[in-house]
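Scroll down for the structure; my scribbles are underneath it.
Take a look at subunit A:
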Amino acid sequence: MNKQDITLVINGKKRYLSVFPNELLLNVIREDLQLTGTKYACGIGECGACTVLVDGAPVLSCLTLAIAVDGSEVTTIEGVAEPDGTLHPVQEAFLEHSAVQCGFCTPGMVLMAKALCDENPGLVGITEADVQEYFKGNLCRCTGYTSIVRAMMSCVGPQTADEA
Partner candidate 1 sequence: MQPKVVTLNVNGRRHQVVLAPNVTLLQALRDLGYTDVKNGCEKGDCGACAVLLNGKAVNSCLVLAWQAEGTEIVTNAGLGTMDNPHPLQEAFADAGAAQCGYCTPGMIIAAKALLDRNPHPTEDEIRDAISGNLCRCTGYGQIIKAVQMAAERVQKTGAGGEV
Partner candidate 2 sequence: MLPEFNLLMPKTLPKALDMLSKGAPDVTPLAGGTNLIPDMRSGRHCPVVLMDIGGLDELRGIHQKDGDLVIGGGVTVAELLDAPLIAQHAPVLKQAAAIFANPLVRNRATVGGNLADASPAADSGPPLLVLDAEVELVSKEGARRVPLEDFFVHVRKTVCKPQELLASVRWPVPAPGSVGAFRKLGLRKAGAVSVLSAAVMVEPDGNGRLVQARIALGAVAPTPIRAHAAEDALRGQAMTPGVISEAAYLAAVATCPIDDIRGSAAYRQRVVEVLVRRLLTDVAREVN
């Protein structure tokens, strides 16, 4: 097995890496790039703690080979807040609504939330049921999910005039 050279744009920065073909994106992020915000929990794609965004779309990094995303933009939890430390509105909402207890599921949750907000700015028309459906791939053992749903619903903007 020979190493392969790949290029990833991680949180806006171009990185040149040399990885074995069987290396998971999750391990490359955590070990080669030392970005440990992305969590290794179940390792079999069931819990969502390893969620990252690849070209803006949520992906389970424990089920993704690093070589498969050569040339892509990868966003991890470390890339969600502004460089000056200003938190993303969903991060503020999570803190405000006690949606973080142990925090282990949080990076995955926040990245899903960010992806949803990027796809639907203002979360127009989103209901609680929609939020529950959207997050069903992210497990949390602490909060009982209510606070997470509330945090998301607090980010739902006012409806536009046509939908009122």
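If you want to know what made the cut, all candidates are chains of the complex that A comes from, given by their letters.
Quick note on the criterion: a residue touches a chain if its C-beta (ideal position, glycine included) is under 8 Å from a C-beta of that chain, and two chains touch if they have at least 3 such contacts; residues count from 1.
On a predicted model such as this, the values are computed, not experimentally measured, just so you know.
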Out of 1 or 2, which chain touches subunit A when the complex is considered as a whole?
-> 1
Going by the contact rule at the top, pick out the subunit A residues touching candidate 1 in the complex.
-> 98, 101, 142-144, 146-147, 150
